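One protein chain is absent from this view; the other protein chains keep their places.
Let's look at chain A:
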Amino acid sequence: MRHPQRIGRLTAALLLMATTVAACGGDKDDDPTASAPKAPATIPELTTDPLTLSFIWFEWPPAQALEAFANKEYKKVRPNATIKVNTVPNANWHDAMFTQFAARKTDFDVAILDSQHIGEAVTNGNILDLTDFVKNNIDVNAYNPYLLAAYGQFPQAETGQRDENASLYGLPLLGDTWTMIYRKDLIGDKPPQTWDEMISAAEKCQADNPGVSGLAFHQANGSDAAAVTYNTVNGVYGGNLWDAPNRKIEGVLNDAAGQEAMEVLVNRMKPLTAKGSGNWFIDEVNAAVAQGKACIAFNWIAASGGLLDPKQSTLGTTREQILGKLGFATLPKQKTDLVPLGGMGMHVSAYSPAANQAEALNFMKWFEQADIQKKWAAAGGVPSRTDALASPEFLDAGPFNKVYADSVPRMRDMWNVPEYARLVDIENTNVNAALNGAKSPKAALDDIAKQQQDVLDSSGRKGGGGL
């Protein structure tokens, strides 16, 4: 009668062992030197069976615009293909993609990665190397070199440059940068030209218009909100985020220019924002503008379309009325004219089925054609091809599109190293702390520099990584 007991124990032990072995063993991806697998140079034969090509992005208007546009236009050439753009909240975007990459199985075929995510995805072997495919299928000379590099190249290029010998892992989907949104009826038709002028105009506007705050910008500690705000001011005041070749942040980010930028942000700009705006991001800034509660605001161009919708605005009952009050301009200059590079590229999941990978490559080739890029611009997208950027389809599609075209030569990106997610979290939390009075500007900047340097230096550390 003791046998069943023994058998039960033995079965349990065997099951546990089997599960452990299944979880540990036979994983080809455990090669430490794994890097991105190569995509074929030419597009393989496409299936004629019904196929759904899945993208993953975060929830915002361009996601819906892409799905509608692709299903309308791409179906004309590939009637059996359906495009599905799956979305997650912005704050979950990185996790949603990389937890699936970690499982070596994705429910998406095309990952729409932020330019800074590329390093992490490439070193982990999560996305296809498109270098040969691009050589054979894409006219690289049709692009501003930096845009092509920013959305696809790894290792990262110098600001404004493209290394033609570097590998490409993605192609541009949506370009973006910050626009300055200003109330023409409150501060005049001419936008401020320098950062100092902008702050003065905001101060005067706030004083003259009770209930309206001088400024509205991203301050939240989620996603890259507060980090991009500081990086923008840092760039304008002549600061640097890091010394890329030497992987040095401490002493570079928190040098005199960096300190001045943090002082300006916390002591001159923050007092002009609405009370309690310390957790604002894209939607909150748009809401403040649409409700007439801000004189000058900064937001991503791709997220600004809703500002002209009379249903969402108290500034007018028609688009023209709203445009009579709102102006869109490139960011003011100060010591430099740098603006933040936003936007995302398309990247093929290494774990997608072969038929879907082939379809994804075909989609990318189709999408990067000159006429399609112009149609994408007309549908509300922001293209990256130079001819599309100069086309009337793009420039006439929205009042902020000229801002983007003018901003392209002024763009600067953050780091796209594998440690990006941790670097941006450190910057976000510390800038957010400084903006909300939890840390002094100097302490916050010094902490960012020290903690980010620790992250870059800790790659060979034994245990405790990530704290």
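In the analysis below, a contact is a pair of C-beta atoms (placed from the backbone, for glycine too) under 8 Å apart; a residue touches a chain by one contact, two chains touch by 3 or more; residues count from 1.
We take it that contacts and distances are computed from a predicted model.
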Hidden subunit of the complex - UniProt protein name among "3-hydroxyacyl-[acyl-carrier-protein] dehydratase", "NADH-quinone oxidoreductase subunit D", "Imidazole glycerol phosphate synthase subunit HisH" or "ABC transporter permease":
"ABC transporter permease"
Looking beyond the chains shown, say which of A:99, A:161 or A:267 touches the absent one.
A:99
Where A:106, A:124, A:179 or A:373 are the choices, the one touching the absent chain is A:124
Of A:87, A:259 or A:277, the residue that touches the missing chain is A:277
If I consider the whole complex, including the chain that's not displayed, which of A:51, A:68 or A:91 touches that chain?
A:91
If the hidden chain were put back, which of A:304, A:432 or A:453 would touch it?
A:432
Residue list for chain A contacting the dropped chain reads 1, 4-5, 7-8, 12, 15-16, 19-20, 23, 27, 29-32, 34, 91, 94-95, 98-99, 101-102, 120, 123-126, 220-222, 274-279, 287-288, 293, 419, 421-422, 425, 429-430, 432-433, 435-439, 455, 462-467
